[in-house]
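Note that one protein chain is taken out, while the other chains of the complex remain in position.
Think of it as A, B and C in the order they're written, each chain with its own count starting at 1.
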């Protein structure tokens, strides 16, 4: 997928404990997680006495410079990249969030989405809390402080986490510890590595490479890993543990060089391309993938089918975030600034087009049209995932049934709308085969949500959301 | 190739004649040519009475906004993207250059490099000229104005162009005409397309797609195409005409979706990958290309050999131009911000690594090391071009013998330096086969320069350049 | 006074109720209050349903542009300018602060300083609150929400305000009301004006002029003025009411065109200049005031004495906040970028130098030296306020005894240090005469604080503060 109107991951987190140049390392780590969020980022560090905070709107390379990094003193630091400005954008929602309290200041960074946030917010406000952001993260901070376990901090955190329902990977940094927590369903990834006697925690393993850290293990579902000067300590806040990893991490979000719970992402995608061909073979002249995320699947398809892979679509590398608003007559052309079809490759060919998923269908329609205008004799569309039929409540930016073309249309109807000569979606079961797992969260394909969904979502439904 | 220390193209030009929203169109066109120069850009437009100039340092999307585009009135406009700040950087060298003269103001944009610029500058200064920039472009303006052919402008331009030796594709815009000129050797590309009764001129055909223009023909070597309200007029300033297109345009510079003198660039590269395998077959487990420019060749190699293509190297999409200066201990890691090896793919494999060219050898060395650290059993390096042994004087940023590893080392020595298990360069003759041409400028591989090189280069040699 | 090392006011507030273009008006109002704080500013508006927040570091004209103002919808808005980044700078402390609560969101803007903030913070944290900023303002929000008077908001606010000890002028904006509150001592100004059926509230009356509002009355000490669609309502949260207006507002902070509790500031200052001469007449050739704040006093002195006023010191109008760091040899000259002595006026003259106050004495020393180097035969220094001998806890940036030259030195010692030929401070009693008031807070001159000072200040004392 390529267009702005598509899926968005909400966040990535990265932490460093007991390493020289901790903020430098977080800077590099966040840069490797930049694909998980480009709207805002921040780093909080501590020298075990004071905390230092630097945050801003924009890419890691835009928000930080040497002066700011130099201010982030200490051997411990956590950072965050964020996509969404959902819930009222603005700087007050940029993470990590930093809280002051006489029993000890702390910082929080969060990847995921809490399903019962309205209920918890109401409960907290009724007992005297007020909120400055619309972020779920602030809720956890209040919950922790509401607990009368100041002498036993792990108990306070554990009790608080048990009140949260939904998807989360949290980093909590106090002056001398980092707590790495993962929801009991295991919906979002969180991994730990070692580096020169210290530790590194990251949403994805691809960020370990850049800082030279060695992968150690994942944080388990329902686990709090406490990192302090004595090393790692494990504490399970829940005995209910599943491995419902978000399938979209494999299909679209994660970087191809990341391993998620042991399976490499590129390998998953290439395998899904092979399975696609086996699911429904086709005769064609060339295989074309939608850059960048569908490249692996397209290569797998080409390899399995023997149909040559060609670079029939080119993405402009210099896409900035501030295009000029094209005059009305040029709007259609403006679209081509991002992606163009290569006429001399496409012309007179039967094209297999590989994409990772279809959300609204508008993108696929444009690309098929682009290929046909470039002279394609036929366009056979293969999607390396099942039809998306349900919203996600765990941190992916699909919030309504309405926007999902497959929630309302059959495969044949979608095919007709996008103008393809054929349309094939990967079977849901094949996701397990490609990922070599027996559990996954496939709620967006099946509507089977692993968690409760609470009142707020019923209300959302009344407003026509679902 | 990926590192900053590699080859740089100097420029791209784009012009529009008699189209509504001319400056908008040039904006889109330049954005499609951004790979030819990222340091600076500019647009000059005219409404047949006045000229409007907007220029700046940075990417097209950074320099221009709606306000600036709106100031660029008129139906005619030319633009320029520039890599080099060579010759004294600074805004005075940013193109297009605009000149005022009572016989008619005009703007110039230039892609290429003039070999006898010092000789011409001295001649012009001796007859009263002074120069504000260090750019070759200013020389042409002075030469045109020195000619006493004001009543016959095409004669003045023609006489001036005949004094220039070297590589050039010039756009000259007066209040009611655009002159598109190409050197008699045909070293740099320049193509023309039609759009709603108007005309579009571009360094590469990939830029036609975004503005919806239809390719018409190339400007011929030694030709001036005059575009005015009566349409196109052809004038040959030289009867000596060759087709010595720069081979590096095919190998590295041009975008894969461009056609250069009739041959698609991606197709050339994929073919060169096939030829590489045929030239020296190998047994291996996976084929890995260095992103982004070597992808086409790698896919060709994989297709021809049957060895599976894998995404073993990942490029970070969010590379900005302003990284923080990493602390000394982290400098090596800083390098990994741009490119990383995927351990789970590489580990235990015999890897064929495809790159488009080797300049200094330092990049190749780093990548081979990276792959071996990721667990590659063997790394067989295949380069989709011959060894670069000579500097380029026609607009590519290779100015000294010293920096060229193949100018001093044998293939075997280079193999040892970069740590590869084998090293194969494409035969020079294969370039003709892949491009389906019988003429190319391969001076950087052979030292056979198509033009004279003049005194200044002899002097350069004394300083140890060659 | 002119140097950066001098006194700083902490804040200014401005609010608009039921006026079209409310945010525009606040923008103009804050611009008129810019002298009260240049580090940061913000505006929160409400259309009675939603709230809109825009804040940033910098001057009003730097932080806001048309796009941002356009986002601030609604007929009601409050704004804030801030000097200090004390207490941890950073964006989290920029006001107005905005709080979300299911019983109604609200925004707060504060001018002043709370004396018992540590005590209140501890109390609030012990009952479950956590803090994100170090600002006093957040304390009031928590106090209000702790109160179980949600059905009776004025009671909740009143109870909360009664827990605060210190100086404050608060604006509290809910979706349909603005509460304008002033501490019971009346330490900081807050005035109300009418505008086209709506209301305007401002720290200083000078801001009414720019928006075309008509002064109505001051908020009284201990009063909450509630502004809603039915007009103004008065509520007194305290029966203890004094008029201890900060003398420094007259002497230095306020703009000369403001009236503070009925007395024009320029008139006060001019009068203080006259009183200075009457207090100790002198024979001299010219009177020179330190620009800009001492001009009024100097003119009063000249008028009373008959000694001609001359522009012997010139302030550079183009002082930016980002001077280059001068090389060591030039540091002394760098100082002159702000202020220079006019040799042709000063030379051979006996100079009366008028300044508004002396804090550290370093500034006065430099100016006297500058005048003598310019040829002054004698420099008689007259200060239009008494010696500052005690820190301020009510929002002025004098926090330690140490920095105050008059806390440790006699007038004669100060005279010698600054190199003056004579030195006269205005008698404290004359402040009452100039202001035509019988009450003022003159704690910084007398050490007689109108409020309790609490534990935290005793602790501060241990660290050597006082």
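Just so it is clear, contacts are C-beta pairs under 8 Å (C-beta built on N, C-alpha and C of every residue); 3 or more make two chains touch, one makes a residue touch a chain.
The structure presented is a predicted model; accordingly, all values stated were derived computationally and were not measured.
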Here the chain that is not shown touches B, C
Identified contact with the non-displayed chain, of C:184, C:266 or C:415
C:266
Among C:48, C:152, C:343 or C:446, residue touching the chain not depicted:
C:343
Using the document's definition of touch, tell me which of C:113, C:272, C:296 or C:363 contacts the absent chain.
C:296
By the contact definition given up top, give the residues of chain C that touch the hidden chain.
20-21, 24-25, 27-28, 31-32, 34-35, 38, 59-62, 64-66, 69, 206, 209-212, 255-257, 259, 264, 266-267, 270, 292, 295-296, 299, 303, 308-311, 314, 316-320, 322-327, 329-330, 332-334, 336-337, 340-345
Which residue numbers on chain B touch the omitted chain?
53, 55, 90-92, 97-103, 121-122, 125, 127-134, 141-142, 145-146
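In the analysis below, only the chains that are shown with their structure count from here on.
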Which of line, ring, star, complete or other matches the graph of chains that touch?
line
Report the chain whose mean Cα position is at the greatest distance from that of chain C.
B
Which one chain sits nearest the middle, judging by mean Cα positions?
A
Interface numbering overlap (same over half, different under half) for chain A and chain C:
same
Rounded to a whole Å, what is the gap between the Cα centroids of chain A and chain B?
37
Distance between chain centroids, defined by C-alpha means - chain A, chain C (Å)
48
Of all the residues in chain C, which ones touch at least 2 other chains?
none
